[in-house]
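Left out: one protein chain. Kept in place: all the others.
And then chain A:
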Amino acid sequence: MPRSNLITSENDIEIGLDLAGDEEEEEEEVSTLQEEQRRERQRGRRRDGDRERKKRKNDRSRETSTAGEGEEEEEKRERGRRRREKSDRETEGRERNTEGNGRGKSGKTEKTRKNIKNEKTRKMEAEEEEEAGERKTKKKKREERTKEREREEEEEKPKLTEKKKKKKKKKKKKVETSSEQESSEEEENQEEDKEEEKEVRPESLTPEELEKLKEAVDEKKKLIQGLRGKPWPMKKKLLTLRESQEFVEKYEGALGKGKGRKLYAYKVMMTKKWMKFQRDFENFKTACIPWEMKIKEIESHFGSSVASYFLFLRWMYGINMILFGLTFGLVMVPEALMGRPYGSIPRKTVPRAEETSAMDFAVLWDFGGYAQYSVLFYGYYNNQRAIGWLKFRMPLSYFLVGVGTVAYSYMVVIRTMARNANESGVGDDNSFNFSWKMFTSWDYLIGNTETADNKFASITTSFKEAILEEQESRKDDNIHLTRFLRVLANFLVLCCLAGSGYLIYFVVRRSQKFALDGLENHTWWERNEVNMVMSLLGMFCPMLFDVISTLENYHPRVALQWQLGRIFALFLGNLYTFIIALMDEINLKREEEKIVKFNITMWEASLHNATESENSTAATVTIIQPADVPRGPCWETMVGQEFVRLIISDTMTTYITLLIGDFLRAVLVRFLNYCWCWDLEAGFPSYSEFDVSGNVLGLIFNQGMIWMGAFYAPCLPALNVLRLHVSMYLQCWAVMCCNVPQERVFKASGSNNFYMAMLLVILFLSTLPAIYTIVTIPPSFDCGPFSGKKRMFDVIQETLESDFPAWFGKVFSYASNPGLVLPFILLMVLAIYYLQSTSKSYKEANVELKKKLQTQNEENKKKNKRAALKAQMDLEEARKAAIKTPEHQKNNNASVKVPEDGDEQHRGSQRQNNCRNGRNLPPPRHQEQPPPNTRAPVSRSYHYGNQGPPGYLPGHPRHSEPRMCRAPNLQRH
């Protein structure tokens, strides 16, 4: 709210304050006659006081004497304290004595003169007189206290100048708070009191009061934190925030004692700075989220389910960015910068036989030639233990990055799953079917007419379906036929799966034969057969499944899950056939490697002989070019290449299907429609819908391949990042320009964890073969960072031995001893078992409680019905009675009405009346204050905030307060 408005000029405020005070008085008018009389008396005094005050105010700006200020401040304190509840009065009374003593009666009158809120004080004054008696009894105590106090004041004199500043600030704030008085609740009043209390110098506070102060500060902090969740209007939020922030700012430093205080203040300041930094950082982070607008646009056109795919894509992109950062920063760049340059050793050089074609585009496109002998693939890396001036442990880094990639992925996926599970809560039961449909089915994100129409239609159908289900809950006429059809469908699907698996196996074997013959003799199709067949299968089988699933007659949601499961099985089958075929190839290569190894020893021996015959060893070493050295087949690079090719072809097919299936179709439908015999747009081909589940699955499998191949081809994450980046733009464009919103919109949130679970399964299944190859197959002897070792993980052993002190290696070897590892695993299994059983029992308890709740509800309903019936009877009786004695009619009705409605309803109806009154009447309605009894405390304390009167919905504008300050504004319009 505009603060400057409030503090324009002091005179203005004065008026505003008087007004506010008046209104408050009206609101809280509970005074007895007696009190009014007393007030009358005081008003006389006041009038003189007012005049004097105006004079004083002019002086005030010039006023520099600390005494004057101090008094003023004290009087504020006084006022606040007076407002406090009686119970508190005891404790504060003591405190007040310390100051109150020095003043005397004359001081009191002066005080009143300066009072800003005259009306208020008037009332308080009355109370004060009552208190005077109380005070007398404590006079002795007081006197003791004053002595103490005087001593303290002496110490404090140097600090007074500081305090003055504070006080000025305080004055301003005071003005604000009082102008808003009507809207502030009891709690705030209390806060104010505390505030004033805190104005007391910290030294003079007893430990209890300090404790209180601390509590108050904590309370404020909590208030600030939870402010966002409070159902208040923004104006009030801002105000409360500002107030409590100022409060905390002012008094936080006062906490703590003596020397500790400075430290405390410093700490507080630092935490504040830190908070601010965090907030800024948070803002920065949200500003950095890419594609937010794009996704938002799609969301508004296609609803949340299509957008969920893009959100998933973005999430995937984030993960791949991190994987890419790891491999790029810790493996590729160090090798490229610090490792030996290209051409220095055989594994980093293109062999002589391939040199002529190494730069051909066809070869490079296949990731052969120069691409094969580069940092992109495993084979290029040297087994040198430390490279460069940094002594970077290349092989170790390579191994750890490989492991870290997998570990990180597991962590992220599982964490996301857990979070999703938390968010979705326990919303699995079907007990609120209709209510949820009613209140949560509209997607507030939709901002497109067509989508909105579709949404309306889908909501209508879903309601109709639900109604049908409700009406004929179990009425399946031909269960045998359905069963038969379902079995048939599953059989067909199984046939499809088996067929596709065999096809891939066959193709891979054939391609191996081609590879043995030499790739140059074959056509393009024969060379790329494997990838093409896999992509084509991935494209057409889902359609086939779709057709088959119409046989089954499942509910669409169930059908969708079946469909997803089948596609998943298909992809998985294909992938695993591919891997098995690859394993065959690896074995072949290893056979080849043995022969090559033997040949190399022969070759070296002959070389040696030759050099011996020549008798000049040094000369021959320089003569042999690294390109001429015979070398092994390096199966790791081969695996990496296969995966890279697979990814590339997969990407290409995705993009091409996108262009043909979506774009071309859309163009044809759009333009051929002018000259066609039927309506293409509404009829057969129409526009395509965005296939969320298929796309998500494609993404998941793509990721699986990345995880599988990343160890052997460090470039894979980079490629994937590129692919996802392009996909994001291309698919966004395709969706916006050539797809139509789905006719049956499924909710995406429910299946979120379903996709995540799939991702986890894929992650597990894809790391399995990778780990298997790493652990069981010995690395090639002449390429890659682990060459020369028996197994790849030996690099850990080596590091432990040479880079760590001896005792560490010993400890490690003890720790990895089976005698220790096995019990540890056993322990973990036991822990898992225990946790699982406890969670199961919790679940059961949950179900039990739910049941109990339901039975209770039913009982309640019955009881209420009975009560209602009884009330009706009573009412009728009353009516009869009323007819008999018409003069008592009114009383009777009133008494009967209460049991009829029940307690709560009664309150509700009352409220309703108030509410209605408040709403329907024109703005100036000061008179229509709700009667004070609506504020009465109620047993049910929901988290309505700590202020709302019970029964009012939190955040419901209470007609009493905000309108007051609005009234003048309305007139202005």
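As a convention for this text, a contact is a pair of C-beta atoms (placed from the backbone, for glycine too) under 8 Å apart; a residue touches a chain by one contact, two chains touch by 3 or more; residues count from 1.
The rule we apply is simple: contacts and distances are computed from a predicted model.
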Remark   = Choosing from "Calcium and integrin-binding family member 2", "Annexin 4", "AP-2 complex subunit alpha" or "AP-3 complex subunit delta-1", the absent chain's UniProt record names it "Calcium and integrin-binding family member 2"
Remark   = Touch assignment to the omitted chain, from A:N433, A:T601 or A:N817, lands on A:N433
Key: Option from A:K296, A:R510 or A:R791 whose C-beta touches the chain left out   = A:K296
Query = For the full complex, which residue in A:L210, A:A336, A:A386 or A:I459 touches the chain that was left out?
reply = A:I459
Remark   = In the whole complex, of A:M234, A:C288, A:I479 or A:A806, the residue touching the missing chain would be A:M234
Touching residues on chain A - with respect to the absent chain = 1-2, 5, 228-231, 233-235, 238, 296, 299-300, 304, 423-429, 431-436, 438-449, 451-452, 456, 459-460, 463-464, 466-467, 470, 747-750, 857, 860-865, 902, 904-905, 908, 911-912, 915-916, 919, 923, 940, 942-943, 951-957, 962-963, 966, 969, 972-973
